[in-house]
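To start, the structure itself, in structure tokens.
Note that this complex is displayed minus one protein chain, with the remaining chains in position.
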Amino acid sequence: MDTKKNFNDKETTIQELKDIIKKFVVEREWTEYHTPKNLSMSIAIEAAELMEKFQFVTSEESFEIAQKHKQEVAHELVDVLGYVLNFANACNIDLSSYCVEKITLNEKKYPIEVAKGSYGKYTKIGANARKK
Amino acid sequence: MDTKKNFNDKETTIQELKDIIKKFVVEREWTEYHTPKNLSMSIAIEAAELMEKFQFVTSEESFEIAQKHKQEVAHELVDVLGYVLNFANACNIDLSSYCVEKITLNEKKYPIEVAKGSYGKYTKIGANARKK
Amino acid sequence: MDTKKNFNDKETTIQELKDIIKKFVVEREWTEYHTPKNLSMSIAIEAAELMEKFQFVTSEESFEIAQKHKQEVAHELVDVLGYVLNFANACNIDLSSYCVEKITLNEKKYPIEVAKGSYGKYTKIGANARKK
Partner (left out) sequence: MDTKKNFNDKETTIQELKDIIKKFVVEREWTEYHTPKNLSMSIAIEAAELMEKFQFVTSEESFEIAQKHKQEVAHELVDVLGYVLNFANACNIDLSSYCVEKITLNEKKYPIEVAKGSYGKYTKIGANARKK
């Protein structure tokens, strides 16, 4: 990988990350294992590994863990991202356009004035629950 | 959202997507629910919803589903991505730099000549299994 | 644990397994960590560890893995079961009665003649799909 370039979120496009991960996979001839079914499992598996970091702590303590063990937590997070990019590569999905499309739908589904501070939609139990 | 702009992976930076999703969350005052613990659960939940599309089909059939129902599948995928971005926002994680850092580590962990075509590392059973 | 007794599915009640796992948790003073939220995470994490065994193999190959590595696979499976039992203990849930209640509901939801051989309900895409 071109380690001379400094990668950061402000200057890196989604396509650049997609290309980096694609090269990694193609070089190892792993493409054939990257079916949508398998990759959806991979995303879920990596998500569980991230979750494991916070399994028996409170939500407050989870911030401490994320701070103290930032690199370890970030590596688990980018493992999820990596498989999301692999999935997008395998299925020719433009993440940016679909991401914006989905958020636009969510803006209508959760109008600001109704959704404000409510976590009702989240729990799917007690849809009218309001923040205490 | 600025719907005039056309978003696509070639021109969209990670930071732009992060900012779009942050605005959505802040406007609804949902930030306080976005703890690392909760967001790790959200990522896993959305990952499972993606996986559900491919639950009882073969890997080959999963490509058909991803093609025929591309928008639906893409929306599930960007739901995962959205929470990855939320997690990165909540914990101040630069995804691009950690992603590249992790892939660089993986390049060493899985040297091309050893890893080529092998799925041994994946299953974690039979680490020396080779492609048939 | 009373290792003199031979445990097997034909002679072991759900309550016996619940009691065994409860004793293990209470002795270690882990009860306070066993909230429904935390235990739901634990179940998902253990489920992902089971899934990891079959991540990049075909469905057919997954039977070979389950056979060749039966103990390892079984241990992952009972890790899931263990947390299901912990959850039931924490929330005072009678698994047998709810299990039978849910299956009775499913019998109505998926009448034999309609559901036979169809995996439509599974994928939730193409609800009328029939086995080829």
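Every chain is named by a letter (A, B and C) in the order it is written, and numbering of its residues begins at 1.
In this section, a contact is a pair of C-beta atoms (placed from the backbone, for glycine too) under 8 Å apart; a residue touches a chain by one contact, two chains touch by 3 or more.
Nothing here was measured: the structure is a model prediction, and the numbers come from that model.
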*Which chain B residues touch the hidden chain?*
33, 38, 41-42, 44-45, 47-49, 51-52, 54-56
*So that we can see where the missing chain sits, which residues of chain A does it touch?*
41, 44, 48, 52-59, 65, 68-69, 72, 119, 122-125
*Given the full complex, what residues of chain C touch the hidden partner chain?*
1, 3, 6-18, 20-21, 24, 27-30, 33, 35-38, 40-41, 43-44, 47-48, 50-51, 53-54, 57-63, 65-67, 70-71, 73-75, 77-82, 84, 87-88, 90-91, 93-107, 110, 112, 115-117, 119, 122, 131
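The rule is short, and it goes like this: only the chains that are shown with their structure count from here on.
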_On a C-alpha centroid basis, what's the spacing between chain A and chain B, in Å?_
4
*Cα-centroid distance, chain B relative to chain C, in whole angstrom*: 27
*List, in ascending order, every residue of chain B touching at least 2 other chains.*
41, 44, 48, 53-54, 57-59, 65, 119, 122
